[in-house]
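Left out: one protein chain. Kept in place: all the others.
Up next is chain A:
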């Protein structure tokens, strides 16, 4: 209970982990098969966020009528400055090294 009123930069809870990523690029997985990569500028306890220089990837799966094979498609979008509502966020992470 030793609160001195000074900024406590210890990592105690999951939101503190996100605080470490402020002004860094992050990866965000959203509902509706969407993913974002961008620079984290602000967030709150609801995981509302503001991201800069964002790339949004939307993934869709089509099923061919005849062959029944699954065709996975992705579409990308660039948005310079974006507010994201927290109730759509699934996870937040440093960017994954996929490319």
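A few comments on the model shown:
In this section, contacts are C-beta pairs under 8 Å (C-beta built on N, C-alpha and C of every residue); 3 or more make two chains touch, one makes a residue touch a chain; residues count from 1.
The criterion applied here is as follows: contacts and distances are computed from a predicted model.
One chain of the assembly is not displayed; among "Auxin-responsive protein", "Phospholipid/glycerol acyltransferase domain-containing protein", "Sm-like protein LSM2" or "PIGS transamidase", its UniProt protein name is "Sm-like protein LSM2". Within the complete assembly, residues 7-8, 15-16, 18-19, 22-23, 32, 41-45, 48, 50, 52, 79-85, 87-88 of chain A touch the chain that is not shown.
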